[in-house]
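The structure appears below as structure tokens.
Apart from one protein chain that is not included, each protein chain of the complex appears where it belongs.
In order of appearance the chains are A and B, and numbering begins at 1 in each one.
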Amino acid sequence: MSRGMRAEERGAAGGLWPASLGWLFVNRLQVVLYILVLPHVLLYPYMIWAIVIVGFLSHFNLRLLAGWLRTEEARLGYEGFVRLLGERATRALAVPGAAALLLDSAIVTLDYLEVAHHVLFPSVSRLTLLPLLWLVSFYLAGQGMLLAGRFVVMAFIGSVWIAALFIQFLFPPAAEYRLLLPVFPKEPRGDLALILPALWAALSGPQYLAFAGRRFAPAGRMFRWLALGNALTVLEYIVFFLAVTLSFGTEYMRKIDYPVVQLIRYIQLPFFERLETVVIPAHMILYVFLDAFFILFLRDALRVAAGAARKPERPGWLTAAAFLWVAVVYVIGRFFWTNETQHRLWIHVHVWLAGALYALVPSFLALAAARRRRRSDRTLT
Amino acid sequence: MRALAALATALILAGCAWIDPATNVVEEISPTILMYLHLNEDSELESTIVVPAVKNEQKQVLTARGKTLKETRQKLNFGYSREFKSGQLRMLFLSEELARKGIIRCLNTLLLDQEISDRMYLAVVRGDFTGLLRKQIQEQKNYDRILYKRFRHYEHQVTSQNLHFFLREYYSPYADPRLPLFEVRDGQLVYSGTALFLDDRMVGAIPGEADAFFQMIDNGKGYFPNITSPEHDVVLGKVTTARKIKYDAKNERIVITVHLEGQVDEYTGDLNLGDPQEAERFMRGLKEDLEARILEVVRSLQELSVDPLRAGLSTVTLFRERFPGGEWRKRWPELTVTVRVDLGLSNLGMSKPEE
Partner (left out) sequence: MRWLARLLASLRQASGTDGEREKPGTAGVPARRADAESLKRAFQNIHDAECVEIENDRLGKATLLYIRSLIDIRQLQEFVIAPLQNASGADLRDTIHAAHLTEMDSPEQAETAAFKGAVIVLAGGRLWSISLASSLSRAVEPSKQEAVIHGPQDSFTEQVENNLTLIRRRLAASSLKSERFLVGGLSHTTVILLYVESLTNPELVRIAREKTAAVRSDAIFDSSHLSQFMEDHIHSVFPQFQQTDRPDAAAAALASGKVVWLVENTPFALIAPITFFDLFQSPEDYIHRWPVASFLRGVRFFAFLFAMFLIPFYVAITMHHYQMVPLDLLFVVLESRSEIPFNPFWEALFMMLVLEILKEASLRMPSKSGQTLGIVGGIVIGQAGVEANIASNLLIIHVAVTAIASFLIPNYLMTNSSKLIQFGLLLLAAWLGLWGITLGLILVLIHLNGLTSLKQPYFAPLSPFYGADWKDTIVRLPLKRMSRRPAYLKPANPWRFGAGSGRPERKG
């Protein structure tokens, strides 16, 4: 029946994601928060090298991730994790995993809603926009992991053109190239201890793909797709950083809350001005995709934690996960995100949380898989 | 079933937090495009706006005073039937007195207002602008739009500044902002040079005659339809200029190179431009004259300690800042400046003289 079809197509036909979708996942998962909220610590021109360096580190991290995705355990899903870590450990780890998922997506979503509220609807509460965003994400999540994953193509198309709009800021008259100097400073200013973790967190996101291993069609060269996505993200960050630096300069950037958003407000096209009213809603598609993805992972985490992973799936689990998600995010937004200090605190929490997850998850899993293989090799001989 | 539950939950949660007292419906607001900030006799802040009128209403000019910008805005709102919204504000005029006192407070307020675009044009006005507005509005209903079109049209020929660039130069340690200076003369608004700012206070101006030379060195590239040089009895046409500013570390001086291309439109002098030697003499004279004029302009900038040319940026290298912090402000007045003009006149405008 599937004569003459390449492996990727067969994947799509049989209810799996083709491996080539990997770069879209990686790129959009990484870019989702930091397009709008480019870390406020990136003030000095030489930090462009910091972006490149962290990009390389992320590259190597993705190698570990690809290695994990190639193993048989990754392809088995729950059974694979049980083989690696044992059933009790897997179930136990699912609880903090669920919490991490909730926190990560909550902070990301609330930050976006903060921007939307600040720029577009100063008179409408964030907590009005949240349930609507949630409703649409729930709708997408209800279609299942396979279809929700395919939606990444649309999320990509719906948001990648924003980076293209920024290219106009790389040329005069808006750009002042001398603002890029000094780019190889002998005495670098700025706190590297803050910058590098922030950039690392900016490139986090793909680690969640480790739990979706069984969704990808078997393909030998997963790494090239992941690397492509990472490279594209780094390129986008560089474009944004250059645009912001060339347009504002270090001193001015210090005074602005969201430099990228400020620059969006400066874009001018022949018939269109004030594009922030279009660009910021357009970003919503990314957050819908991300939240749906996270709700589905949350559902899986809840099932694993409750020991129901082997039983057939029932619609109640997804509903429970979705309602839990919106409840947690609403509560955080209502009680714990009411002023500037709390906002900054949450951003720091996110940087450390996402950074840690991105650093630990792929290496931990790759190591565990390698140890298991060595052990099984040893038992064979 | 779960779709209904989800929908209900979403609507309840959304409804609980819904507030939208601010209405932006276009017929209930009055989007002004022009605002004028000035100080009155008691040194209080006053803001004047031009009210866009519809159908049979009269176009009005309204003024209100207060301690802060927002206070004046509120007073304006309470005095008129529709709320004033600043989303379409495109021109901000500042009176010279206010400019000399310092404008960063007002500008910061405007910057923080998310509705106002960063592309708003700024300008300094000398004279009774309110009176001019009141008079002109009677005659031309669209006077504010005409002014805006003027700004747009002459953007590259005269000094033109918007909020974004002003603030960028204000915050930069290597540059100082400048704004176009207008004057109310004979019932018209006339461009009369460039207002120079030290931080956010106006400290001087470049008058109209010298302004053309300032333009040549201000923009990286520029285009001028005409440049007149009465001493040499010549009018140059279709002039394009390109300027480069370099910092010569060895000799500790700034070198400004201006590359000027154009053609001779009118020549009323005695020299015969057809003859290569005389043409050479003419060009050399013109070149020296231009260099002298430009140098004069630069000297006047140095006297005021302002650097609207962003010359300071040329002192930053790939590896370090030579004058970090506020040092450039101190060094700039003391530096020697050398100006070089490369003249390239394509057509000397003389038809072949009769043999």
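Just so it is clear, a residue touches a chain if its C-beta (ideal position, glycine included) is under 8 Å from a C-beta of that chain, and two chains touch if they have at least 3 such contacts.
What you see is a predicted model, and the numbers here were worked out from it, not measured in a lab.
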Partners of the unshown chain among those that are drawn:
A, B
Absent-chain contact - pick from A:Leu246, A:Val288 or A:Val304:
A:Val288
Which of these touches the unseen chain: A:Leu147, A:Ile167, A:Ala308 or A:Val349?
A:Leu147
Using the definition of touch stated at the top, determine which of A:Leu129, A:Met145 or A:Ala212 touches the missing chain.
A:Leu129
Name, in rising order, the residues on subunit A that touch the hidden chain in the full complex.
1-5, 9, 12-13, 18, 20-21, 116, 120-121, 124, 129, 132-133, 136, 139-140, 143, 147, 150-151, 153-154, 157-158, 271-274, 277-278, 280-282, 284-285, 288
Counting contacts across the full complex, list the positions on subunit B that touch the omitted chain.
24-27, 29, 31, 33, 52, 54-55, 85, 87-88, 90, 115, 117, 142, 145, 148
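Basically, only the chains that are shown with their structure count from here on.
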Counting in whole Å, what is the centre-to-centre distance of subunit A and subunit B, each centre being its mean C-alpha position?
42
Would you mind writing out the residues of subunit A in touch with subunit B in their complex?
118-119, 121-132, 134-135, 138, 142, 172-173, 176, 178-179, 181-187, 247-249, 251-252, 254-255, 262, 265-266, 268, 273-274, 315, 319, 322-323, 326, 330
Which residues, counting only subunit B, touch subunit A once they are in their complex?
2, 5-7, 9-11, 13-22, 87, 114, 117-119, 164, 167-168, 171-173, 220, 310, 313-314, 316-321
